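Note sheet for the following structure.
Heads up, one of the protein chains got dropped from this complex, but the rest are sitting where they should.
Labels run A, B and C following the written order; every chain starts at residue 1.
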Amino acid sequence: MSSDPKPRPYPLAARQDSAHASTIRFPEFEVTIGGRNVTVIAGPCSVEGYEMLGETARGVKASGATLLRGGAFKPRTSPYTFQGLGVDALEMLATVRAETGMPIVTEVIDTRLVDTVAMYADVLQVGARNMHNFALLSEVGRLRKPVLLKRGFAATVSELLMAAEHIMTQGNTDVILCERGIRTFETATRNTFDVAAIPVLKRETHLPVFVDPSHAAGRTDIVAALSFAAIAAGADGLIIEVHPRPPEALSDADQSLSLDAFDELMRGLAPFVAAAGRTLAIPRGVETRQPLHQP
Amino acid sequence: MSSDPKPRPYPLAARQDSAHASTIRFPEFEVTIGGRNVTVIAGPCSVEGYEMLGETARGVKASGATLLRGGAFKPRTSPYTFQGLGVDALEMLATVRAETGMPIVTEVIDTRLVDTVAMYADVLQVGARNMHNFALLSEVGRLRKPVLLKRGFAATVSELLMAAEHIMTQGNTDVILCERGIRTFETATRNTFDVAAIPVLKRETHLPVFVDPSHAAGRTDIVAALSFAAIAAGADGLIIEVHPRPPEALSDADQSLSLDAFDELMRGLAPFVAAAGRTLAIPRGVETRQPLHQP
Amino acid sequence: MSSDPKPRPYPLAARQDSAHASTIRFPEFEVTIGGRNVTVIAGPCSVEGYEMLGETARGVKASGATLLRGGAFKPRTSPYTFQGLGVDALEMLATVRAETGMPIVTEVIDTRLVDTVAMYADVLQVGARNMHNFALLSEVGRLRKPVLLKRGFAATVSELLMAAEHIMTQGNTDVILCERGIRTFETATRNTFDVAAIPVLKRETHLPVFVDPSHAAGRTDIVAALSFAAIAAGADGLIIEVHPRPPEALSDADQSLSLDAFDELMRGLAPFVAAAGRTLAIPRGVETRQPLHQP
Partner (left out) sequence: MSSDPKPRPYPLAARQDSAHASTIRFPEFEVTIGGRNVTVIAGPCSVEGYEMLGETARGVKASGATLLRGGAFKPRTSPYTFQGLGVDALEMLATVRAETGMPIVTEVIDTRLVDTVAMYADVLQVGARNMHNFALLSEVGRLRKPVLLKRGFAATVSELLMAAEHIMTQGNTDVILCERGIRTFETATRNTFDVAAIPVLKRETHLPVFVDPSHAAGRTDIVAALSFAAIAAGADGLIIEVHPRPPEALSDADQSLSLDAFDELMRGLAPFVAAAGRTLAIPRGVETRQPLHQP
């Protein structure tokens, strides 16, 4: 397959050769995604308030996360559940960014909100439910800010690449792909983490490939194992849900790691990053630590 | 399950009792969807021009279709393929509606286009790829026009009902649900038509339940069989892709019926509608015809 | 597809032309499967005793079933649940056959038991879990008794036809195919009934195509609707689980119809059989009855 000379249907996303790998830089934060770096994004599913956000951000940064995630506008299956704090959450994210020096990643779910979200976010996330929302893809394609594009839970790898192409044809080539599990018959996990998508994507595209082990698992006890597997398979980074008090989380309580569990994950991750010949990109002033015990 | 006294998470969509069935009326066209009626919507995947639209409309009406479908804004996997004629297509649909007396069904794929599409359409379609686009669901929920809501190709029946609830909580209760096949490992068909979703939905909700056999099949040779099965399982109607010259279609050429094949389908359908104890709602002046030969 | 001149990988199972349809005859019982006939097989999941078997057989025969099903050797997920009465059950089936004149259908799950089961059964069933058990397929292929071959719950239509070919290459061409639902992400039903497999199979093969709506549904309230859909889609028959007192069933209690529910199903079925231009093959002395009320 790698030697297939047939033109790909996604010319902008397609890798030209095995050395072709895009990086995405945030110079003011001294953060680079892609290349030899393995980068970890962490934070709460939803921004529930300024204090919990700051507490989470400081905690995950101390453990080695370099970007902060947090939902302001939440796509929720039921119209009767918490839908996010909206613009107030964006304000909190901006404040905590200033305090911690962490770039922020947050989701946009409506074409009409793209400009607003872009005023605050360093990376705009297009969620799994919107991977086929071509109007939204075009709109974030007009920005000059990176987009984290999650794979739809019933999308093929090829469709994910075509969705990236929708963004890139509008001029925005800073796209980060994110595998987050697909829907299958298996019920032991919330989704089935398609780890093979990582090496397949790395062969097909020059774009960085991230993994969201929290949504793939839907249960905290295997998030670390999936994170290690993702890095071993060649992923460029992880996006992980962390909450200071998971049982109180307003969304995704079952899959949010505590700060302690996240710290343990990061300790266990370091040797796998080294085994993969990669560098764990940690915040300035934070040291990589080795596992207290074998994973 | 039917006697489960537990409150449903979709109170507005939930059926109160076995006699609870909503109808959707288009008085100016003498068309009613739901109740004892079986209603057929037909037309091209994309509106490709005024002449082909009119030709299709007159043809499907003569065979017994009461509403006309036609795509103006097309959600396409690739950014390099035909994306629809946009507002020009809406104008053509309105013209052909005036000429034929058929209400028109067309898709909306962006919150910013909802008002524009609503100016022309009699029924706004939310496509499978946007079933989880909650911003769009809310926006069409603010209208007072019926919405045809297609099931996402990896959505559960329960999620389809929750998506309807998103629309209904905004005040718009005229929602038509539409099963169109789900994604599975089987490759003999484009999707796997989940015929069991029909009786499950009829037990759960008072909303009309339609079926799109064209997208479920992805091949013309079994569209009629799936249509008959849908009606036998209790569906309230069908939405079928028809093109005057399928090989020339700019989209979905593999699954579009010719006018002759559609006419044959309608002839075969009538006895199944009768067997189901239903009435085939055909346009004024058109006669139901019996099959020329056994299906 | 139907005009594809490429040779099929299953030459024995492949249909030569549109008129090519095999029938399977049981002359001593005046029963014929296939052709214009629609045939219904009914009975308990497991033979739990002679009395319940006889009661069920007389009941389903009075409602129009022509063959009796009943499990003697049960493939069960857990080794700690009821595994069937074995040869004792075969004896009971043979006794009830003599009493009712109904040919019997029962499952074989081990190559070493094929001869034993064949001494009693009129039709040997190969269950979904054994569709890929090629040793068993070869062994029943050496018999001169019909085989009801169920589709594996993750098998493609093409693999089902290849499994039939495994039987047929051994000399036994009396194979009945049976769709019984495939495994998907949907949880509203036990399996997803792939109704499209029926017309696809009818185009590909001359073998009779049956449907097991009980296993597809996994819930009694939609078994009738799936049965009607199967016939509308072109199925040659049904195999339905019936128990005189479903709540007491030792296996598959959730999906077994009562005798009354089965009778109601058969009343509702008749008009759909007629709409399909087929004949409901009912036992001598039993009359087809019309529905008491509209389905």
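Everything that follows uses one rule, which is that a contact is a pair of C-beta atoms (placed from the backbone, for glycine too) under 8 Å apart; a residue touches a chain by one contact, two chains touch by 3 or more.
Here the structure is a predicted model, which is why all the values come from computation and not from measurement.
Across the entire complex, the residue among A:Ile24, A:Val195 or A:Met266 in touch with the chain not shown is A:Val195. Screening A:Leu136, A:Ala163, A:Leu226 or A:Ile240 against the full complex identifies A:Leu226 as the residue touching the chain left out. If you put the hidden chain back, the residue from C:Ile109, C:Leu143 or C:Ile282 that touches it is C:Ile109. Those residues of subunit A that touch the chain absent from the view are 1-2, 154, 156-158, 182, 184-189, 192-200, 203, 216-217, 219, 221-222, 225-226, 228-234, 271-272, 274-277, 291, 294-295. The chain not displayed touches subunit B at residues 183-185, 187.
Against the chain not shown here, subunit C presents residues 9, 75-80, 109-113, 129-130, 132-136, 152-154, 159, 162, 165-166, 169, 183.
Just so we're on the same page, only the chains that are shown with their structure count from here on.
If the chains shown are joined wherever they touch, the resulting network links each chain directly to all the rest. No other pair of chains has as many C-beta pairs in contact as B-C.
For the pair subunit A and subunit B, the distance between C-alpha centroids works out to 36 Å.
If you average the Cα atoms of subunit B and of subunit C, the two centres end up 33 Å apart. Centroids of subunit A and subunit C (each the mean of its C-alpha atoms) stand 49 Å apart.
Of all residues in subunit B, those that touch two or more other chains are 154.
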